[in-house]
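Shown here: the complex without one of its protein chains, the others still in place.
Moving on, here comes subunit A:
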Amino acid sequence: MTRIRVVNQLIQQHSQGAYAMAVQMLRCKDDAQDVMQDACYALLRQARLPKDSSQFRMLLFKVVRNKVIDRVRAQKVRRSESWNEESVAANEQQNPETYWQQQQAQTSIKKALAALSLEHRDIILLKDWQGFSYAEIANILEIEAGTVMSRLHRARLALRQQMKLSEGES
């Protein structure tokens, strides 16, 4: 396979996940699409790209995340309000009971996540939503591998605190 075909296949494989992350961070599908476009263009121009799938995915997330941050800085968009109420127009499922329970869990976790600092939210999402390993997270966030566990743990404790707070309210 030619280089371009390999790269295209890798982009196809991993860009949906990166897009979801960008939408979550930017709160705008158009902006997220723009960022993806920029990121893929930047990647395609690089002379050396990892052919290994998970290496490529890590690099893609890193580039996308940096582009998102650049854009947010430029626009001064406030991101902390992301992930608030969402239209519950989602398709009906066979079991309304479980569906409703899931929706409720999703809403309260979303609210709690929205209340976290960007630093805490990002690391939780990279791990639990996108499934990166600690080593990969260290690479994406450009931090020491040794600090991932403690930062993630602090983030989760903060999330738990938020969940408890909102439970107390309702």
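We adopt the following convention: contacts are C-beta pairs under 8 Å (C-beta built on N, C-alpha and C of every residue); 3 or more make two chains touch, one makes a residue touch a chain; residues count from 1.
We adopt the following convention: contacts and distances are computed from a predicted model.
Engineer: Identify the UniProt protein name of the omitted chain, choosing among "Oxidoreductase", "Polar amino acid ABC transporter permease", "Putative zinc finger protein" or "Acetolactate synthase".
Structural biologist: Answer from the UniProt record of the missing subunit chain: "Putative zinc finger protein".
Engineer: May I ask which residue of A:A20, A:I69 or A:I143 touches the chain that does not appear here?
Structural biologist: A:A20
Engineer: Contact with the hidden chain only, please: which subunit A residues?
Structural biologist: Against the missing chain, subunit A presents residues 8, 11-12, 15-17, 19-20, 23-24, 27-34, 36-38, 40-41, 82-84, 86-87, 102, 105-106, 108-110, 113, 124-125, 127-129, 131, 133-134, 149-150, 152-153, 156, 159-160, 163.
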